[in-house]
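What follows is one structure encoded as structure tokens, with my remarks underneath.
Missing here is one protein chain; the remaining ones are kept as they sit in the complex.
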Amino acid sequence: MSHSHQSEQAPLLELENLRVSFPTPQGRVEVVKGLSFTLGRERLGIVGESGSGKSMTGRAILRLVRSPGRQQADRMVFDGIDLAGLSERKMRDLRGARISMIMQDPKFSLNPVMTIGAQIAEALKTHETLARREIKSRVLEMLHSVRINDPERVVNLYPHEVSGGMGQRIMIAMMLIPRPDLLIADEPTSALDVSVQAQVLDLIDELVRDKGMGLILISHDLNLVARYCDRILVMHAGEVVESCAAEDLHKATHPYTQGLLAAVPRMEETREELPVLDRSAWSGT
Amino acid sequence: MSAIILKDLDISYGHTKVVEGVNIEVAEGESFALVGESGSGKSTILKAIAGLAPDWSGEISVLGQPRGRSVDQGFATRCQMVFQDPYGSLHPRKSVDTVLSEPLKIHGLGNRDARVIEMLAAVGLDQRFRFRYPHQLSGGQRQRVAIARALMLEPKVMLLDEPTSALDVSVQAEILNLLKKLRREQGLTYLMVTHNLPVVSFMCDRMAVMNKGRIVEIAPATALHDGSFTDPYTQSLYAASGGNPDRKD
């Protein structure tokens, strides 16, 4: 695979001992407890159930953990830039331009009173100064590359006039038009139908490979992550319990990962009962 | 006697028809799935059977009794529904105990404490959850409460609207097991709406595939094992869901 030789270069993102905590009446509770990984220009999947801290990890990389939440890391370096030490203004320049994030539901991420064309152009204009004609051609080209058949018509539509699948593709176009180096996709398809899901993920996959970007795909769906990523981190209660290559997922050793895999119903199901995770087995509480 | 019969059912919202010419017969004790993507009209059919979508024509009957246009008390004791969103289906200011006693109060049934305690045990919730409020419960626990509420009146037919799609896989497994167990123990009939084909494979005997308001194919759930579907839409749905028609088990 073409990614292997690139990962020998300086890593795209290095994360060491990332911690995110929130205050509760019982004191601060950590939702991410010392997460470390190194990401090259590859596709990393972070899997976990709700409350595992996977989404907070994605937000923390962009320093988007909202107050009163607090994040800290021994080391958080993106392409040689120390993210932890960056001023908020510099961080804002970095967000969108070099690191982009795709959220779960396009309905809440698109501005309802702005045309799609204007929104994508906006995303481009914030980070680059270009002539108006050039912006327009970049927008159309981008929409074309996310497989929107009739970009000239679509640029003049408003978000409520497009379907969920198209909305998500527009989001992807918006996120990718400044040509970022790292894309964080947080459950990018869980609001979509299965047939559209595959299209959107294939598209992300293709764009990431073509442009040599890094991808962090955050999802609750083990099989989906296994299909679209090179490497997988399984998170549980803020900690990584398993880290393996995607093709070795079925050989997972941690009982939590094994339990998750077994709990998913299969297409050719013959089991009378699904195995249920015995949470007491490893969490120690 | 059939549990649910739908004959030439058309359902519309205003001037748009969302379901057209649906014919289904679900046998008593059967678990039947309505499968399709969003906007296919599958949930609308459940709503019409439940009496929550009043604008329909055709024939709907449950356990041999044709249903009227509005909610009636007799119907409530025969047929109940479990909703998709465990966060929206419980009243935020009512404790589990109140939620479960309410159906008994509506129908003037006595011996409430004993029935509530019994039902909590049946859906696998510890007694200490009895006086908790929804915000003190996890998604899976809420869905157990919703199932318990539906079962309080001892209905024979249950309508399940994507009961596990908002839950984590490990919790989904628990709820699916619970539903399967309850059906076995109480001889229930299930009509389940879902977009998840593997769940159908685990839970159901037969399935109807819907596309754009119409049923395109009715097949036994075992067809999911080898992908022996005739309709092209079903085949594409099967492929998109990760089904492999060449695989034999």
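Things worth noting here:
Here the chain labels run A and B in written order, and each chain numbers its own residues starting at 1.
Convention: a residue touches a chain if its C-beta (ideal position, glycine included) is under 8 Å from a C-beta of that chain, and two chains touch if they have at least 3 such contacts.
Heads up, the rule we're going with is that contacts and distances are computed from a predicted model.
Of the names listed as "FeoB small GTPase domain-containing protein", "Sulfate adenylyltransferase subunit 2", "Probable septum site-determining protein MinC" or "Peptide/nickel transport system permease protein", the one that matches the UniProt record for the absent chain is "Peptide/nickel transport system permease protein". Interchain touches from the omitted chain, evaluated on the whole complex, reach B. When the whole complex is considered, the residue among B:G51, B:G139 or B:P198 that touches the unshown chain is B:G51.
Between the chain not shown and the residues B:K17, B:R132 or B:K212, the one that touches is B:R132. Where subunit B meets the missing chain, the touching residues are 50-52, 71-73, 75-77, 80-81, 83-85, 88-95, 97, 102-103, 106-107, 126, 128-133, 135-136, 146, 149-150, 152-153.
Note that in this section only the chains that are shown with their structure count from here on.
Subunit B makes touch with subunit A in their complex at residues 37-38, 139, 168-174, 176-177, 180, 195-199, 201-203, 224-226, 236-237, 240-244, 247, 249.
Interface residues of subunit A, counted against subunit B in their complex, comprise 49-50, 164, 193-195, 197-198, 220-223, 259-260, 263-277.
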